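Below, a portion of the complex is reproduced, with chain positions unchanged.
Going by the order they are written in, the chains are A and B; count residues from 1 in each one.
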Amino acid sequence: MKYSSEIEVSGHLIDSMILTKIFDVVMDLGGEFEVLDIKVGKKKKDSSYARLQIQGKDQKHLDKILEHVYRVGATPTVGKQVVLKAAPKDMVMPENFYSTTNNTTQIFLNGKWVNVDGMMMDKCIVVKNGKAMCTPIREVKKGDMIVVGETGVKIIPPERPREGSNVFEFMGSSSSSERPTQHIAKKVAQDIYKTKKENGKIVIVGGPAIVHTGAADSVAELIRLGYIDGVLAGNALAVHDIEYATLGTSLGMNVHDGSLAVKGHRNHMEAINSVFRAGSIANMVRTKKLRKGIMYECVKRKVPFVLAGSIRDDGPLPDVITDTAVAQKKYKEILKDAKMVIMVSTMLHSIATGNMIPANVKVIVVDINQPTVTKLMDRGTWQALGIVTDVGAFLPLVAQEIKKLGR
Amino acid sequence: MKYSSEIEVSGHLIDSMILTKIFDVVMDLGGEFEVLDIKVGKKKKDSSYARLQIQGKDQKHLDKILEHVYRVGATPTVGKQVVLKAAPKDMVMPENFYSTTNNTTQIFLNGKWVNVDGMMMDKCIVVKNGKAMCTPIREVKKGDMIVVGETGVKIIPPERPREGSNVFEFMGSSSSSERPTQHIAKKVAQDIYKTKKENGKIVIVGGPAIVHTGAADSVAELIRLGYIDGVLAGNALAVHDIEYATLGTSLGMNVHDGSLAVKGHRNHMEAINSVFRAGSIANMVRTKKLRKGIMYECVKRKVPFVLAGSIRDDGPLPDVITDTAVAQKKYKEILKDAKMVIMVSTMLHSIATGNMIPANVKVIVVDINQPTVTKLMDRGTWQALGIVTDVGAFLPLVAQEIKKLGR
């Protein structure tokens, strides 16, 4: 038992599969384990506890196993001080820096467990004045004390939601298109309604297909009714929304009767030009050039929006933040303390947002293309609920249901 | 000009791209052509005419080019008698038999052009008593006189639809998911309504996702209201429809509130057993064991349905025709003279049906998976209008719109 170490773990070990994951890791890496002690919660609300001896072939092997095991939520039975090392330069992390997950994380600092603030995945942890902050590489300053290795870092793995019959529980983790669409729309509506009743912040992340498929009115209505607290998008959503709001077309086709608009091909550019002429979207609203739609409702209801620039933008609009590093910061401000994020028909902004939020934020992804949904989950936003449906038919159903609930 | 031949062609040569296709074929095959005469219709309703000299490198090359050119709609300037040859055995076609397309086809028989009846693609043409019949290989009898080669065979290529603002014209040939869904639903509803007003026969081809996604009520309603004249499906649609109608579940989940049904996993088999117990679906209706749903409405309204067996069937139900050769004949009977075929969420039955209908039948394909739609068109049913959407949201919209129109 030379190369062995004792770990412990508590929580809903069985229900949330934490123990399974620990067994997995040890076996996958060719290690051995012995269960020294286990107490399974007798009733469903009770927490469980396990103590295990982990054994490796040599010290390096053991360390490797332990690092993986810690990531799943286990901790050494003896609390060990986190190890810190100074950043050698601005925007450079020290060797062996700890790379974060999006789970709630604590570090063992001066004899007690300290929460790390602002959890996001794939960042480092900076410790300053007894506080720990999840920090992106570009914000690292020379001399910042940064957590290295896995010692003294504890992850609190999320528990599976069991709070009642919400849509997450109903759907399980799958993202099949073979579900009763109208019912799912109802469930999503209930979840939005309930989250808002409890004053939870709801952010929508959306792509231009919202407009193409004819769902812009529904999203505008959700904003007008006060259900949405932030809109994260790119240039395209705003341009198409404004084209639709001012010229009635999307990609040059009249949305309401499907006929080709006169000179419809240029409406897209006409919409862009009209914003440049006004100077900004807010100015268009102020001067009554823009009188409806998603962007209009944002301005009117003072719902903050961030339009992130991308390489494929036409224009882009003056409101677009073309520096993506700046746009990321603005996105994060909007996402702070969000309880629910609804991602609609945009892989780019959805994965971006997924990278910025902790794992305990509810995420709903709606897209007609199954691989888009799958890819988001593969990228680490595994808590997301994927709904494979036609946005143009689904969002109007959701809006309808919410209005019924709101009466 | 040794290896050359004169051909002619008339119709909407420009509008329907017939001349383009002829040029294409000749150039693709390395031949030469000379336009001897061309008269383009002056006004849009006028027909055009062209006479061309086609030239090949040798007789074989010329024949090859001519065969392709004839397929596109051209004919030799001098009408030549079709060549017939006897089938050597039952179910064996003679060498070099003419393999049909799904376009309107004529043969030059005894000095005049004779229509071929029952056009379908990939069959042969049997001539009997001055009549020509499109005939599947399994129905060929020893001694049947069968068209060989391409001589004396003329194809009338379909003209592009220009009859007003129907959904086919509106959508063009593409099958993108980025269209205003609610508007497309309205257009499809109008097309169904109009076809029915003109006493056109409408057949629906459907898969079980109709039930899973919660659209069964809408399809049942369309049948009840008299819009559907035939239902072509497999075992699964019927089983799931009956599971839903009798037990309220689809795949064991209560469709109306999404909860798990007690012992839901066996409802599927329970539904199958209930039909076996009654002896048939019609008996279930008669004995009031089945009181709603797609199959119920078919029985009640005397709308014929054919359930074709497949290798993946559970059961299958006693009503299922397990011999697929027999099922094909029954499908064809239902499809005879259909004006419109609506294909929903089933690649198998959709391609099957596509193989059985001439190119002038309107086809609408609805599926959430774009490759399914593309594949059907690649298989020769190029006239199909593909709608990439969520069936569970789309069909209820269509049903709603039709009800409005029917008032």
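Keep this in mind: contacts are C-beta pairs under 8 Å (C-beta built on N, C-alpha and C of every residue); 3 or more make two chains touch, one makes a residue touch a chain.
It should be emphasised that the depicted structure is a prediction, and the values quoted were computed from it without experimental measurement.
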Given 2 visible subunits, total identical subunits the whole complex contains: 4
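As a working rule, only the chains that are shown with their structure count from here on.
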Whole-Å gap separating subunit A and subunit B, where each centre is the average of the chain's CA atoms: 45
For the subunit A and subunit B complex, residues of the former touching the latter: 165, 170, 177-185, 187, 209, 212-215, 250-251, 253, 255-259, 368-369, 388-394, 396-397
